[in-house]
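Below are the structure tokens for one structure; questions will follow.
Here the complex is missing one protein chain, while the rest keep their positions.
Let's turn to subunit A:
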Amino acid sequence: MPNQALTLLLEFDDQVRRDHHQPPAFLHRRDRRFALEATEPHTPRAWLDHIQRLSGGHTNAALKPLRRWRRITLGFAVTGTVLGIVTMLGLLYYDGSGRINVTVMLGFMLLQLMLALATSLQALVGWRPWGWLIERYLHPAEESAMAINRLQPQLMARAAHCGGLMFALAGLLTLLTLVVVRDLAFGWSTTLSTGADSYYRFVATLAWPWHTLWPAAVPDLELVSQTRFFRIEADTAVTAGRWGEWWPFVTLAWCCYVILPRLILTALSSLHLRLRARHVLTSHPGLLALRYRMETPEVDTGHQNTDVNVTPELAVNARLHPLPDSPVVVRWAGAGEASVPAQFQGHQQRLVVEAGGAASLAQDQTAIAEAGRHLSDDSRHSVTLLARAWEPPTAELEDFITDARSHWPANTRITLVPLATDPNQPASDQQLAPWLRFCERLADKRLYVARYSNVDATTGNGEALS
């Protein structure tokens, strides 16, 4: 039966690794959406099912490391089986000249028990004395950072217990087979000055777990007394028939002190593995990040709207023209309000009118009419229109020029002069560029742009913007 906690951990770990190269915004959107739409609890399993469903189904690629561990476990089991048979054949070797020492058998059982406990203890404390072996021969380098690596002690303990269990079962079968097919002579012997009474109490204690189930498998004092053998053999003809009566005790002792502990510890190792896998999953950094993404609202600031304005054509083909000496100066939208250069101030030959900005539309009409009258009295049909360089030309100025054209002599030359914040300084190229483009857009052949500079009145003669 597959360990669900373990497969969940592996699949989750695999998905987190796949997500490693995804943009964080995408992950947030995906997982937050899952959290908002999912009807089931937001468990890693539900999340994985959701992801896998969207990706077209479940794949077993994530379980590849687990298959390797299954092979390792199988290897332990096969080796355990073979060793179990060989070991039991060795323990029960009997050529008729001696006895099979029950004390040795009990000692071997104790050794098995100790090994089983040591295996479990090692898994509990997470000790990996064999770790280098795994990493060197059985473990691909790319898996070194995977979550399954944190379960190595538990996986190894489970494999070892499986091997131990198979060893014990194979040993039992071998024992029973030999009991059937051969006449085994068991006895007990020890160098210690232990009497039959003491040994009887010892084996009776060992046999306590099954004394009610199978009383015949509990050696009696008589059997113990009669089956003691010594290095220097005495005549034992009376007891010879009883040598074989030890086998039920040996069999049940093997079951009780070798097989049963292995069985319990194998089950416990599986449980430990499951608990450990669950713990690794709950402390997985990917799970913390996933929970954060699921719990945190996804904020979209509207940054993805790219279908908006196309960057305007900023090339300037028109050139600046020389500043004319016009008989009419129009101050548009308060240009030159603070201080107007002397070149644009009114006198007998030069009319200065105001339009645009704070002026009303009626005042604009009056200014156009006044300028028209003045132009008809002057042979220089030229108008200088002062503007604020930093305020871009608007449709109102376009309306004013169009309107003025219909009232002024047809050949009137209109020169736009954008003034800088400080009127005595020339306007920058950057400020003049929109005015030149405005001029181009209107397609008025007698509309020009000039730059004013108090240093050199001829500045701008045929000048192009840099």
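The criterion applied here is as follows: a contact is a pair of C-beta atoms (placed from the backbone, for glycine too) under 8 Å apart; a residue touches a chain by one contact, two chains touch by 3 or more; residues count from 1.
In this section, contacts and distances are computed from a predicted model.
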item	value
Name per UniProt, for the chain absent here [options: "Carbohydrate ABC transporter membrane protein 1 (CUT1 family)", "CadC family transcriptional regulator", "Hydrogenase-4 component H" or "Small GTP-binding protein domain-containing protein"]	"Small GTP-binding protein domain-containing protein"
Candidate in contact with the missing chain, chosen from A:Thr39, A:Ser360 or A:Asn411	A:Ser360
Touching residue (missing chain; options A:Thr282, A:Thr296 or A:Asn454)	A:Thr296
Touch list for subunit A against the chain that is not drawn	20, 23-25, 32, 36, 141, 144-145, 147, 149, 284-286, 292, 296-306, 308-312, 314, 333-334, 338, 356-358, 360-361, 388, 390-396, 399, 421, 430, 433-434, 437
